[in-house]
Each structure stands twice: as C-alpha cells, then as structure tokens.
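Note that one protein chain is taken out, while the other chains of the complex remain in position.
Naming follows writing order (A and B), and every chain is counted from residue 1.
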Amino acid sequence: MGEMIKVTMPKWGLSMVKGTVNDWVVDEGDEVEKGQELVEIETDKIANVLESPGEGVLYRIVAQPGEVLPVSALLGVITQGEVDEAELESYIAEAQAAAAAAAADEAPDPLTINRRLDWEGLTIRYLDSEEGERPLICLHGFGGDKNNWQFNLAALAPNRRVLAPDFPSHGDSTVSAEHSSPLAYAKMVSAMIDQLELGQVDLVGHSMGGLVALLVARESPAKVGALTLLAPAGIGTEINAGYVDGFATANSRNELKALAVQLFADKEMVSRQMVADLLKYKRLDGVEGALVQLAGTLHSGGKQSEDLSSVAQSVPTKIFWGKADEILAVSNCAQLSGVDVEQLECGHMAHMEAADVVNKHLT
Amino acid sequence: MARELTFKDAINEALAQEMARDETVIAMGEDNVGGMGAEGEIDAWGGVLGVTKGLHAKVGDRIMDTPITESAFIGAAAGAAACGMRPVAELMFIDFMGVCFDQIFNQAAKFKYMFGGKAETPLVVRTMIGAGLRAASQHSQCLYPIFTHIPGLKVVIPSTPYDAKGLMIQSIRDNDPVIFCEHKSLYGLKGEVPEGSYAIPFNEANVVREGGDVTVVAIGMMVHKALEAATALAKEGIQCEVIDPRTTSPLDLDTIIESVENTGRLVVVDESNPRCSMAADISAQVTEQAFSSLKGPVRMVTAPHCPPPFSDVLEDLYIPSPEKIAEAVRTLK
Partner (left out) sequence: MSLSESKLLQAYRKMRQIRAFEDRVHDEFATGEIPGFVHLYAGEEASAVGFCMHLNDEDRIASTHRGHGHCIAKGVEINGMMSEIYGRRNGTCAGKGGSMHIADLEKGMMGANGIVGAGPPLICGAGLAAKFRKNGAVAIAFVGDGGSNQGTTLESLNLATVWNLPCIFVAENNGYAESTGSKWSVSCENIADRAAAFGMPGVVVDGHDFFAVYEVAGEAIKRAREGGGPTLIECKLNRYYGHFEGDAQTYRGVDEVKKVKESKDCLMLFSKRVTEQGLLTQAQLDAIDKEVAAEIEASVEHAKSSAKPTAADLMTDVYVSYP
C-alpha cells in the first residue's frame, strides 16, 4: 500500500476556527502536484484557495461544497501508489474521529458567542446554549441586557437550553425607537421562537421583561409553556416612575450610580464597572430617545399602563418578588390570587441577588 | 463576548459612521487615500499608518489627498469649517504643527471670539503624538500643551479604543476646533468597542482605577504606564487612583480634585517636556484649589527637558516609565 496524505481545513490567521468548503478546483482521480490549487475555502474574513500539501492522486474528496468544518477537519485524501479501499476507509474514519475530538476540546463555550438574528431589518443579539431540551428564554428589564443573566445562564445550561436576547434599543441590538415598546418586544420574542424553531418555550422575565413574557403568552399562547416572573411589570399599578424616567435621560456617572443603587437591596453590588457599562450603553446614539419613548409606554400619570394579572392567572406562572424592591413594589401582587408568589429578601434584581433560589426553580 | 477593535480601527469606524451620518463631514490629509496620480492602486496607503484605509471606498471623494502643503490645507479646512462643512484634517505628526500653526491658533481658534460670536469653526485636526517608535526629534513629540494653552481650541487625547471612537465622534459633532491627538504607540491596542455610534462628552475624566492612597493623573499612553505602576504598587500595599482626563481642554479638574480630597496625594504623569506641560498645569491648579487637602508636594513625572532622542537607549530613558511613576508615588508615602 502507498502513502496517504491528508488534505485538511487550514488555519488562516489567528482567529480562524472554521471555514466553508466552496468548490473543488480538481476532481477525484486527478493527479496533483505539491502547491497546486485544490479547493476554495471561505472564512468570515477571507476567501482563498487551499494548495495541495503533497503530490499524488486526489483519490477521495471527503468534504463537499457548502460544508462548514473546523480547522484541521479532513477535506480529502491524496494517495501515492496502490490503494487498499478498506485501509483508506479506516484511515478516513480515524482522521475524522481525531478531528472531531480536537474540535470538541477547542470548541468555545456556546454561551460566550454573541449571536445575531434579523428581525424587521434590525439586528437582534442573543446568547444561546444550543444544547438541551425545554428551551427557556430569559427576558431582561428596562435598560438592561442579556448579560443581566450572568448568574443564571451557565448554571441552567447543563439541564436545559437557555437563550437570552437583547431587546431592540438594548445591549448590542439595533437601536430603534419605532420598535421600542413591550408589545414590539413580545413580537420579537415570538419571531425568535419561530426563526430558531424552538417549538414551545418557557419564559422568564424580569421587570419589563415580565410584562413582555405576559404579552407573548397572551398573543401566542401556543408557543408558551410556563412563565417565571421576577418583579414583573404588568402586575398591579404601582411603579417608581422617577426611576424609569430618570434612567432614560441620565447621562453622567453620578446620575446613573444614584439610580443603579435603587435596584439592589445590597447597595455594594453596584460596582464602578456596572455604572461604567451603563454609561457606555446610555451614550449610544438614539438610546436616550428610544428609552424615553419606551418609558412612556410603561407608565402614565405615575401608574403602570397595563395590568395583565389575568394572563398570569391563566398560564402556569411562578412569581419571585424582592421585599425591598424600590422600583416595582412587592405590594403590586397583593391582590393577585391563584398564582404562586414567593417573596425574597432582596431588591429589584432577584435573578442577581437571589440567583440560587431563582436558578433552583428554573432548573 | 463583545466586539474588540484596535485603537486605529476605532478611529476609522468613527470617521466612517460620522461621514455616513452627516454629508458635511469631509476628511483630508497627506496620503489619506494614497496613490493619486500614480499607476498602481488607489487607497494604497490610507494615511501613513493606515488609519483612514478603506474610507475612500465608502465615502468616495469626501476623503481627499493633499499635496504636502500643511499651511494651505489645514487653513483650507478651517475656512471650510467656517463655511458650513465639518472637515477632519490630518496633520500627520504633531511635530509638523510648525508649518501650519498660524492657521490653527491665529485663525481657527480665534474666529468665534474675534468675530463677536458670529462664527463657528467645527474643525477637527487629527494628529499623531508620542515617542517609542525611534522616530527621533521631529516625529516623536507630545506638543499638546501648546494647543491646550490657546483659548478657543479643544484638545483631546484618548487612551483606549473605546474612548478613541467616542471622542472622535464628539470631536466631529463639536462646533469648536478640536485637536485630536493619537498616540502612535497605541494604534495596535485592542479593546471593546460598541458597533453603534456614541459620543463621549468633553470635560469628563475617566477614573480608570480606584484607590485611596495616591491620585495619579496620566494622559494618553501614560495611562497605561500608570496602570502598570499601580499594579506593582498595590503589591506593596499602596492603592493608586488612576485618572485619565481624556481632554486637556476643557480639563475636568473637579474629578481630579475630588480624588485628591480623598487621597491627599497627587502624581501627574505627562509624556510632554516638563516646562509649561500638562503636568505643570494640573499641579498648579490643584495646588491653588485644593492646597489644604494635600499631605505633601505634588510630584510630576514627565519627559526630561530635551528633545526626543533617536537611539533606543536614550529614548527609553526619555519616556516616563512605570518604575519612575512608582518611585514618585513612593516618595509621597
């Protein structure tokens, strides 16, 4: 039996982890020389032609056009001299197994990827653990983003699939005042469920995200299993409108710090970095206008605009509420019957301040 | 993970976004495109270190090459600014200010005041500063104190990719002439930069590191040297609060004084030469306004009173080092 030479996915540049196989420039059975162009490879940065690593006959094309493969994956085999088919097959199987094992070792944590989907011409950024059943979508609050779930996603991911989007005008998603209302956000969540083919999902919503979850359940009941609401808007009428309007227009570190401490029972949780990150977000073009408009949809005359208690009562719902909440007072659920409400020793940010309790429920 | 860009690409993105947003924004400079009147590629350079590379494909003739005529094109940018445009003119190295200074300090800087408030001059002059590349005496200076001295000019010195983008956008939107200083040793520095546009207001110092023992004010490249010093000093039990003013005119003295009132000690780090430097200026202002808070003399760490030398041995001695900063801090304890 002659020599066999592997043709593998190259690594072009430091950041390349995978590439797309485009067209093969040579056919199976062609004789090739070292350095001859073999196959077109495309990455997100560059399209180029892979050159032959050696001379011989391109005996087998393993990777077909259109396949996306990690660096070092087997693309084809070049042979020199006689070929034993059985030996070739086991050679290919071994190479693929080795590449798969290497890829598994190097695969980044899926939750660290800032994914995107398109919705109504906007870019929506989200996190997704990819693996697991019973998808759970985590919906952040007013002025928040997907990273508010930093204490929850990794803890939940081993047991179920978790996803967390940035609503329009929040986080890394496109800023669009036109798409900034709880109802628009509910439509976005519904579209996300469809685009990612998630089937039926559970929703966990914090504050305004709770209101969005209730709206999704009302508008698209078939898509929603259970709801978990953390200090949700849309239950009762009390709201700290000064906080909401203040956050929308704040543009200095000191103003934002004074607002951020109202979110937590333990004021020490407000770090300089948290305030710096809020300030960076607030300074993005268009954010202030979008938040001012969004704030206008959340309250009027110092009261919440919409009470969706009846939705909570019609869907399996669990509510967590901090006793020290300064934004949406726990008294909002005083009149709510037939829903499991658990009061916690924390402020407005139950998923951060009482992450263990919330995670245990969501697992 | 949020997106990372280099300092250089952050400036490029700010220019691209502002030029897309506002048609009155134009850019010009020597080889800002490159390859004009030659047989090869257009956009061959994109500036001498590639900061404006690729803009020509996005904005076409709104980015322009110039002959080597700084006095004429910097002056033309000032004139166009006074006539409804928002030019971003590149003075390749700040050392070249000598060739065109009149157009900046007697013309652009003075219009608003001399004309009784009737003129606006939304001009940005982008310019490279700083030592470290062995570029010798006429390509390595930090001359921003000279611009800071002139009423009517604003002076911006970013230290991170995030700040570079947000401050460039603010510079373009600002209605006064702005001198935007880019330290050439920072061009390759990577950092998180949002994809969207954002403006960082002037007169807002950034507290880069918190600490209660000594306030260290550092500018541009020196912010990174000061942070290195602060890390080393923390191991000795000395906690530095590192403040990056980001703009030297206007200067956010409030943030500096607030910190000095807490620490009682101040070290100012400035890569410019010591006389009439930002270090001297900040020291004087803090001493005047917060003397009673100071527990000891203000220390200045600057380049020495000599031109930037060529030889690597000498240039390394010339640039303030983390060791020199740490030594200055220790003398206050």
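Everything that follows uses one rule, which is that a residue touches a chain if its C-beta (ideal position, glycine included) is under 8 Å from a C-beta of that chain, and two chains touch if they have at least 3 such contacts.
Only a predicted model underlies this, so the values are computations on that prediction, with no experimental measurement involved.
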Partners of the unshown chain among those that are drawn: B
Contact partner of the left-out chain, one of B:34, B:87, B:122 or B:264: B:34
Touching residues (missing chain, whole complex) on chain B: 30-31, 34-42, 44-45, 48, 65, 67-72, 95-96, 98-99, 133-139, 304-307, 309-314, 317-318
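Throughout what follows, only the chains that are shown with their structure count from here on.
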Length of the line joining the C-alpha centres of chain A and chain B, rounded to whole Å: 37
Parts of chain B lying in touch with chain A, wherever the complex brings them together: 1-3, 162, 166, 194-201, 204, 207, 210
Of all residues in chain A, those that touch chain B in their complex: 112-114, 172, 174-175, 251-252, 272, 280, 283-286
